[in-house]
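The complex appears here without one of its protein chains, the remainder shown in place.
Chain nomenclature is as follows: A, B, C and D, assigned in order of appearance, with residue numbering initiated at 1 for each chain independently.
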Amino acid sequence: MPIDFLPVFLMVAVVIALSAFILTLSRLIRPHNPYPEKNRPYECGVDHVGEASAGMFKVQYFVIAILFVVFDVETMFLFPWAVVLKDMGLFGYVEMFVFIVLLLVGFAYAWIKGALEWVS
Amino acid sequence: MDLTQITSSVLASGPEIIIILGACVALMLSLVPRPGQGALLAGLSLVMIALAAAMSLTLAQNPQTAYGGMFVNDGFSTFFKMLLYLGTALTILISDRYLGTEDAAKGEYYVLLLFALSGAMIMVSGKDLLIIYVGLELQALSIYVLVGFLTTNTRSNEAALKYVILGAFSSGLLLFGLSLLYGLTGTTQLEAMGEALDSVETSSPLLALATVFLIVGLLFKVGAVPFHMWVPDIYEGAPSPVTGFMSTVGKVAAVAVILRLLIQDLAMLDPIWRGSVEAVAVLTLAAGSFAALVQTNIKRMLAYSSIAHGGFLLLGLLAGGSEGLASVMLYLLIFTVTNLGLFAVIVLLNRGAGQGENIQDFSGLAKSQPGVALMALVFLLSLAGIPPTGGFFAKFYVLVALVDAGFVLLAVFAVLLSAIAAWFYLRVIMLMYMEQNDQPAVFQVSPAIGWALIVTFTGTVLTGVLPAWFLGVSKAAATAGLG
Amino acid sequence: MIPTAWYLILAATLFVIGGAGVLLRRNVLIVLMSLELMLNSVTINLLAFGHVLQDLRGQIIAIFVIAITAAEVAVALGILVALLRNKNTLEVDELTVLKG
Amino acid sequence: MENVLSLVPVLIKMAIVVGVLLLLPLPLTWLERKIAAHIQQRPGPMRVGWHGLLQPLADAIKLLTKEDHIPAEADRMLFSIAPVVALVPPFLVFVAIPIGDPIQMFGTEIALSISDLNVGLLFILAVSGIGVFGTILAGWASNSKYAVLGSLRSIAQMISYEIPMGFSVIGVVMLAGSMQLSQIVSSQQGLWNVVVQPIGFFVFFVSGLAEAQRIPFDLPEAEGDLGAGYHTEYSGIRFSLFMLAEYLVVVVLAFLNVLLFFGGWLGGPAFLPATIWLLLKVGFFIWVFMWLRFTFPRYRYDQLMAIGWKLLLPLSLLNILVSGFVML
């Protein structure tokens, strides 16, 4: 069975090699003529102010990230459960039901609390 | 699993389910803002705790394991659960006022408290390393958030972040130990693990490594030296009631796990950890007592004091046997009551925005608030272990267990260091009774805190004057735990 | 077949790197990543042992560990956001309101 | 030795897949521009070759020879590797995608997939999740406000829709009792999943669109207000790597829609080889994606998030509970 995954790693190697090849090829044939004006970050021609990556984002992005983590993890439980649900029968269903309901409680809380509202 | 097993399992975890349901209901209620919401949620939480306590007591009639041996209801867990209920209830009582003065009244507070409580309960009842770990994290995660509950207060945020990082770090250590133990035994179920370990040589390096990681992870949670550096910062930064909660409920649960693992089910690891834990215990006592001498913030001082008390608990653990176990349990009971009492006083002194947490703020208290000062005096004396307060019997019983088990030298260390520890409790007493204060603390004791004070004060005095009943209970629980 | 010891050594190495990262690095985000590394090394351990023992429990625990780690990170991020609003720094060294 | 030998067909298949995938964008871009043009009642590219057929080739040469500049304030390392990171996942996904039942060739049985993983579906979802990293790195490394904001939006969008996407296929997995794609396909013998799991399909389709950042969910790249999103600072060949990745994602999604909900290679007319039937369906989906692009207006960002979280997520969870209940 581990052999099934070997192609995965081969593929990674192939793609990286391919990209490297394309990049090198391009490097060989393209012009290279940088100067400070050209190298400035894109800002519609205006001089830019401050660091872009200073971490000053709308807080909603973080909220989304946190919610994502929670639900993504739930997916992790759901998949194996879905595979064997037939064998587990009602008990398995009820267990997952409780799990999902608990999550929904949290989700409802976040919703009502306004965590999902993008425009405040 | 057939249906009867499922029902009995669900029944066995009834108290946990009640608390979690309560938390969910409270969560939903907290979404509907309205006047008196705090009181409503606090009341609801208290009712839920009372229900759970009643259920626990009922379940204690016939000890049983549930969920395929992963969860247990025995005298041991019932005792600890009662402690957890008590600690949480007291915390709830002292919280309302604090949230008011700090302007942080939000319904989620009680929800988180209940979740933390349920996590702690699962820890106490867990009979499987995985379950214990899950409970521990449930409790820890809730407490992380509680520590940072004062969202606009930088101290609180910082404390929370530090706590998350170090808490996760210690969980990592614990987990690593868990994974190695699993590899060695092929199970995480404690009893099976114990049986499997019987055939493993204790000199096996892998086992030693596993034990060390497991114990270090747990000692982190208790705040034993040299894994204590997080305690003062976090105790100082956290909201006062939460600090009280952490130092009691959090500690109770962690100690319960340690006892469950080290004395009960994995007792065969004893030769591996004994030596180092002895050193840790003495160091913990010493470092806690000495560091507390120079503190100026009362919560920081209590943090170190709580470290020192952790050292005493470890001594009880070292004494081992049913006596040692019982001594730790009694100690925790008395410590919970006393410490939360003192935190009630701290909450009373709070003037918002973290003001009123300096030790100096206690000065002149005896003049402006003689009643509260008297209670604080008793709590402090109890923490110092001066009779006739409960603290004396707590320490005394640990000493009895130690001497009984033949660790006289450790006992001598313990008493000498507790003499040093008395110094900083005395300092607070001195401030209260012997110093003048131009701006004496002015406050009204709210009914909730009043009740908390009455309960803790009575508890402290009662355990000091008539400890027989409490002793008997903890001894019975300890015997049940070992049986 | 790769011997189990190698997995364990890999896990231990990752664990040590992660631990060192937590204790030595100063940027909160990197510290959090180091924590992840520690917990992931545990996952490797569990999976390796589960494989050796032909026991599914290892994988189950691994899933739990991942889930809980995720929750932990979520909480850490939340707290970090709150802190950023008040302080605007990611350096652990600058968290100095609490001495020690 | 035997192991090494057994790798030979794998390598051959891999070569074919990589080759096809690399060339696929050429016809696709042409197609897209043509479709766009015709929908908008204009001819589209006509100059290079017959009806502009060679236009993509010309574009490719242009991109290859264009100057590739890195902004002064960018993190050069991350900036350089970001396109590669973005490119890897869509290729990887194809490792697990089967295009038909195993066939007999040269006396051995050859599976029509590079490797039919037993957790194929999970693998695909997981790997496509990695795509986010390319976006993050690109935006972050550019150190330009447009890029950072664009990448943030992209990330938020991608992760938001990844969840309903994941949930929506749970129903399929439940029905098949497996995460292996070939098994999922064979479980649809007789009845396509789209009939049994209409909600699942709807959610999957919509969140797939959003994942691929296709209109109506292409906000991160809304040229009008955000420059070019997370790859604002990219040009030349690196830019084209991003574009390549995006086209491949579309293909992947088309494949998944077909495999999961439209019976894969099953159910075709008898005269058509199963694989061709599959490719036809895939082609149809690719066309649908393009058609949508030029038919629908773009959503506002808050609407976008609201659809993901408030509509699709509860819907998919409900779908799980209901299908589970019905199945038992």
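By our rule, contacts are C-beta pairs under 8 Å (C-beta built on N, C-alpha and C of every residue); 3 or more make two chains touch, one makes a residue touch a chain.
Quick note on the criterion: contacts and distances are computed from a predicted model.
When the listed names "NADH-quinone oxidoreductase subunit M", "Cytochrome c-type biogenesis protein", "Heme exporter protein B" or "phosphoenolpyruvate--glycerone phosphotransferase" are checked against UniProt, the chain not shown comes out as "NADH-quinone oxidoreductase subunit M". Here the chain not displayed is in touch, across the complete complex, with B. Considering the whole complex, the residue from B:267, B:434 or B:454 that touches the absent chain is B:434. Within the complete assembly, B:415 is the residue of B:39, B:229 or B:415 that touches the hidden chain. For the chain missing from the display, the contacting residue among B:261, B:381, B:428 or B:452 is B:381, taking the whole complex into account. The omitted chain makes contact with subunit B at the following residues, 366-367, 370, 381, 386-388, 392-393, 396-397, 399-400, 403-404, 408, 411-412, 415-416, 418-419, 422-423, 426, 429-430, 433-434, 466-468, 471-472, 475.
The definition used in the following text is that only the chains that are shown with their structure count from here on.
Inter-chain spacing, taken between the CA centroids of subunit B and subunit D, is 52 Å. A separation of 19 Å divides the Cα centre of subunit A from that of subunit C. For subunit D, the set of residues touching two or more other chains is empty. Taken as a contact graph, the chains fit none of the simple arrangements: neither line, ring, star nor complete graph. By the document's touch criterion, interfaces exist between A-B, A-C, A-D, B-C.
Within the complex formed with subunit A, the subunit C residues making contact are 63, 66-67, 70-71, 73-74, 77-78, 81, 84-85, 88, 90. Per the touch definition, subunit D reaches subunit A in the complex via residues 3, 6-7, 10-11, 14, 18, 22, 64-74, 83-84, 87-88, 91-92, 94-95, 114-118, 121-123, 125, 140, 142-148, 152, 155-156, 159-160, 162-163, 166-167, 170-171, 173-174, 177-179, 227, 232-233, 236-238, 241, 301-302, 305-306, 309-310, 313-314, 317, 320-321, 324-325, 327-328. On the subunit A side of its complex with subunit B, the touching residues are 91, 102, 105-106, 108-109, 112-113.
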